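For reference, the structure I am asking about is given below.
A single protein chain has been omitted from the complex, and every remaining protein chain is retained in its original position.
So, subunit A:
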Amino acid sequence: MSPETILLDHGSGGLASQQLISSLFLKYLDHPVLAALEDSAVIQNGPGRLALTTDSYVVDPLFFPGGDIGSMAVHGTINDLAMRGARPLGLTLALILEEGLEMAVLERVIASVARACKESGVPVLSGDTKVVPRGKADKLFINTSGVGLVADDIELASRLARPGDKIILSGTMGDHGLTIMASRAGLALGGNLQSDSMALHHMVADLLAGLKTGSVHVLRDPTRGGVATVLGEIARAAGCSVEINEAALPLRPEVRGGCELLGLDPLYLANEGKLLAVVAPEVADAALELLQAQAGGGESAIIGTVGLDRSTKVTMQTVIGGTRIITPLHGEPLPRIC
């Protein structure tokens, strides 16, 4: 076996593991807390409450237009912290590698993790690597956990949505979901179709800092299940109806065209760099301006309102002036036959 592939030895905890850590992981992820190689990272705590989250990444293909499994594992976990208003302190990085994985592939992923960490200013502070026999995993799986601090005056939760609140989406829908689907199927949908994967904690920090304390009620990132599923969750948690306006939904032409072609509904496609903000009506315009001024937030739009009735239904005013119900996603979105 060539030394350029992952061997079971690399997960043994012995010499090969140590070489992998020092020659690859620490080469890219050089934070002193991680480099100490202790059993756990000890972090200086500040005032506020601790936010803790974890997510596993198994995306196939590993590399896709606009990102890869490494950057996604950093962005996704940062975003889960940010949606509760937490300032991310650090991440853990756990890898499950399939025996025989090309070392160059692993290096490319770790370099991407490092780049995403550097750009977002959130370091990997602790890590782990396991190798499983060939066929027992698909190339490479990643788990990242994240810790962050939530200031005492910040309270964000789906149940806090109130009737009359405005709902803002921070950009176009479905870019990530359709990119992955097209990459898997080898479909060339044309245009500049790419994943929207990005960290949202700076956007959130600026939004919260720019508005009156307590005027932002809910932040959610519409990942798997898409905007439709998250709106349903907000409606049920808050005990309110939600009404959205189809004409206001931001959508890239290439995503729209791809969805028309494949019979998919962009409301149900995953996003990895967008947030839904539910804000008090009097700050809606200011919130929109703040989001539109952010990198990656230029296409933010007010897409709907939280309704008065307690039915917890999500309805949409369609472009032709009709109404329809929006239900949560059932199973995977599947392309239709014809």
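Observations on the model:
One rule holds for everything that comes next: a residue touches a chain if its C-beta (ideal position, glycine included) is under 8 Å from a C-beta of that chain, and two chains touch if they have at least 3 such contacts; residues count from 1.
Operating definition for what follows: contacts and distances are computed from a predicted model.
Per the UniProt record, the absent chain's protein name among "cytochrome-c oxidase", "Response regulator", "Butirosin biosynthesis protein H N-terminal domain-containing protein" or "Hydrogenase formation protein HypD" is "Hydrogenase formation protein HypD".
Although one chain is not drawn, the whole complex shows that of A:N192, A:T213 or A:T318 it is A:T318 that touches it. Screening A:P65, A:G210 or A:G257 for touch with the missing chain picks out A:G257. Residue positions on subunit A in contact with the hidden chain: 185, 187, 253, 256-257, 260, 262-263, 265, 313, 315-325, 327, 330-331, 334-338, in rising order.
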